[in-house]
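Note that one protein chain is taken out, while the other chains of the complex remain in position.
By written order: A and B. Residues from 1 in each chain.
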Amino acid sequence: MSQTTQLLFKNRVPGKTVFFKDFCANGGYQGLKTAIQTMSPLEIRDLVKAAALRGRGGAGFPTGVKWGFFPADKPGIKYLVCNCDEMEPGTYKDGVLLGADPHQLVEGMILSAFALQTQVGYIFIRYAYEKQAENLRRAIAEATQAGYLGKNILGSGFDFELHVHGSAGRYILGEETALLNGLEGIRPNPRLKPPFPAVRGLFGQPTTVNNVETIANIPHIVTGGAQWFKDLALTPDGSGTKLFGLSGHLNRTECFELPVGISLREVIETYGQGMWKNKQFKACLPGGASTPFLTREHLDVALDFASLEKIGSRFGTAGVTAFDDDTCMVAVTLNLIRFFARESCGWCTPCRDGLTMVRWILEMLESGQGTPEHLEMLKDQLKNISGKSFCALAEGAMGPVAGLLTHFEQEIVDHIKGGRCPFSK
Amino acid sequence: MTTIESQTTSHLLDQHILADFIQHAGEIEHPREMIIDVLRAIQLHHGWVPDDGVELTAAILGLTPVEVEEIATFYDKIFRRPVGRFVIHLCDSVCCWTRGADEIAAHLQKTLNIEFGQTTADGLFTLLPSCCLGCCGIAPAVMIKQQFYGPLTPEKVDELIATLRQEGSA
Partner (left out) sequence: MLTLTIDNQTISIPAGKTILEAAEALGIMVPHFCYHKELGAVGSCRMCAVTVHTGPMPGVKMACLIAVEDGMVVTTGDETVATFRERVGEWLMLNHPHDCPVCDEGGECQLQEMTISSGHGIRRYQGGKGTYTNQDLGPFIAQEMNRCIQCYRCARTYKDYCGGRDFGVMGSRNRVFFGRFKDGMLESDFSGNLVDLCPTGVFTDRTFRFKSRAWDLEQADSVCPQCGVGCATIPGGRLRELQRVRSGDNPLVNTTFICDRGRFGSGYANHPERPRQARQEDQVVSVPAALTALETQIRATVKQHGPEAVLLVGSDRASLETNWLLQRTAKHFGCRVPVLNAHRQRHQTAQMAAFDLSERLASLQDIRSSDLVLVCGVDPLAEAPLLALALRQAVRKGGRVVLYDPRPVELPCDADRVAVSPLALQELLADGGVEGRHLRDLLSQAKNPMIVAGADLLGLAGLQNIQKWAEKTSNKERPCLVYPVLAGPNSFGTALLSLPEQDDLLTRLASGKVKMLVCVDADPLLEAPEGERFAAALTRLEQLVVLDYLPTSLSRHANLFIPTCPPVEDSGTFINNEGRLRRFQRVLKPGLSLARTAPGEHPPREFSLDTPGSDPQPAVLLLQRLIGQEQPLTEVHRQLVLEQPRLAALVSLKAGEAGVRVAPAVARPHSLDPLPEQPAQTLELVVTPARYGGDLFSRYAPKLEPRKRPPCFYLHPDELQAHGLKDGDAAVVETDFGSFTLPVRSQPDMALGCVLVENSEAFPQLIPGAGLGYCVISAGGANE
């Protein structure tokens, strides 16, 4: 296993949480100090743009571009919201990061808030991450004590207060506008866009929502520089490192910080230490439950946003879930669709009812009661749900269905022909 | 709208916490943002959120009960029906499924002699399916009182249940 540059995990000691003293001892809050004392907010925003950092929450939108839309100079209250909902199956990297080193995020939040000139920040954290929430509350208290949070931070005249807001379950809260509704205490259906949060966000004020990992990267970009950050990636299109959460049929299901652009093979073989129980790799979800499957033919693909889009999949959150060759891909897809259908917020028809229909079709197929009409129906549902739902949840739900139909249609046909699942014992 | 004075609240919330909530709600611009905080606090104290818990939340925040209910019923980790002392959230999402969650599910149901959604007769355990818990690396996993347990095997489940039983009878 080659040693890769560790930014976010540089302080990580498995089983322990790093707090203020150790964090500072290893260079913590240096980025914040440098930035606040030597850079203007605009310079930081430009630096992030130059570093080509792309959002780590799944959509991969360039952070610098998003920040460029933000009316940082507009007077009045503005918000920075950190998205730690992290409920997409196969994604657990933010939880690991906050379990290990909560100050990474706190420093990033303060720095980002300065760059965006927001006075109030919220970290929206899922119900299950209560331990991480506690870590954050302690880190915030420590940072406040040290004068990094609160009024007139480091004598700069800049004020920032930071709150932790615990959720109570439901995947849709990860969608940024639903999250804002959740924070406000109204029903967390996604909002109509436009207006985008940068214009009308939390409580109607300009707001930026970013993922935990995205924000935690900001201090490292400030200390290391844009070019250095870009060069951390192995592909020219990529930039920085990425937290890869491994799961499924692998020997080692842990979270690693690896360079963007690393090959799938290296992830599976080197970091995942090969397939569990000595079986063969069949397929994987490359970046969470909503990303179309990769198969054996993709093992040498570089894992970054551009390369995966090129082959019809997505980098997503880089939560890699591997499946061995004894796995029924219809069953995998059914499991995923059950998740999405159950987590639908109930707002729009293609998701609320369309996913129910898809689930039923997959149940028919998986249970051996499927007919060729069901296969046709599945294709038809894919065509009609994709791109037509209100938010990206149903869109994402169709990712695995698309992957199933592209790479494993024969498996569906086998189910229909055999009148049973060929993988069932 | 019900008022706090008209309600008995001690079974729902610790009175200091109640006082804090009332004070905080009076200080902030949008008390609504506290709905989940208050509901979670009631649940922590009472085990689940009964109707008068919704009404109390509404009264603290200056809302109507249905305005709280709209939120309470959206989230799956707020219980609007009685649950046992230990709610076992068994992950049924894809990573846990690959690592044998079905087997754990069957084992849990057999051991506890209940189905998903039910509570054991002694009121100790409620078994609920959950979407991905965010600990896919230790699949298959359960969450109990916001703590993760995994990777689970039937043997480890037995140990866990035994420990919890002991804790429950203490």
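Note that a residue touches a chain if its C-beta (ideal position, glycine included) is under 8 Å from a C-beta of that chain, and two chains touch if they have at least 3 such contacts.
For clarity, every value in this text was computed on a predicted model and none was experimentally measured.
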Across B:D37, B:E70 or B:E103, the one contacting the chain not displayed is B:E70
Could you tell me which of A:G121, A:G354 or A:P400 touches the chain that is not displayed?
A:G354
Mind pulling the subunit B residues that touch the left-out chain?
51, 54, 64-67, 69-70, 73-74
Contact with the hidden chain only, please: which subunit A residues?
170, 187, 192, 341-350, 352-354, 356-357, 359-360, 363, 373, 377, 380-381, 384, 387-390
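We take it that only the chains that are shown with their structure count from here on.
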Distance between chain centroids, defined by C-alpha means - subunit A, subunit B (Å)
25
Residues of subunit B defined as touching subunit A within the complex:
29-30, 32-37, 39-40, 61, 70-71, 74-78, 92-95, 97-99, 131-139, 143, 146-148
Which of the residues in subunit A come into contact with subunit B in the complex?
86-92, 95-96, 126-131, 165-171, 182-188, 203, 245-249, 253-255, 285, 289, 319, 321, 323, 327, 332, 335-336, 338-339, 342-343, 345
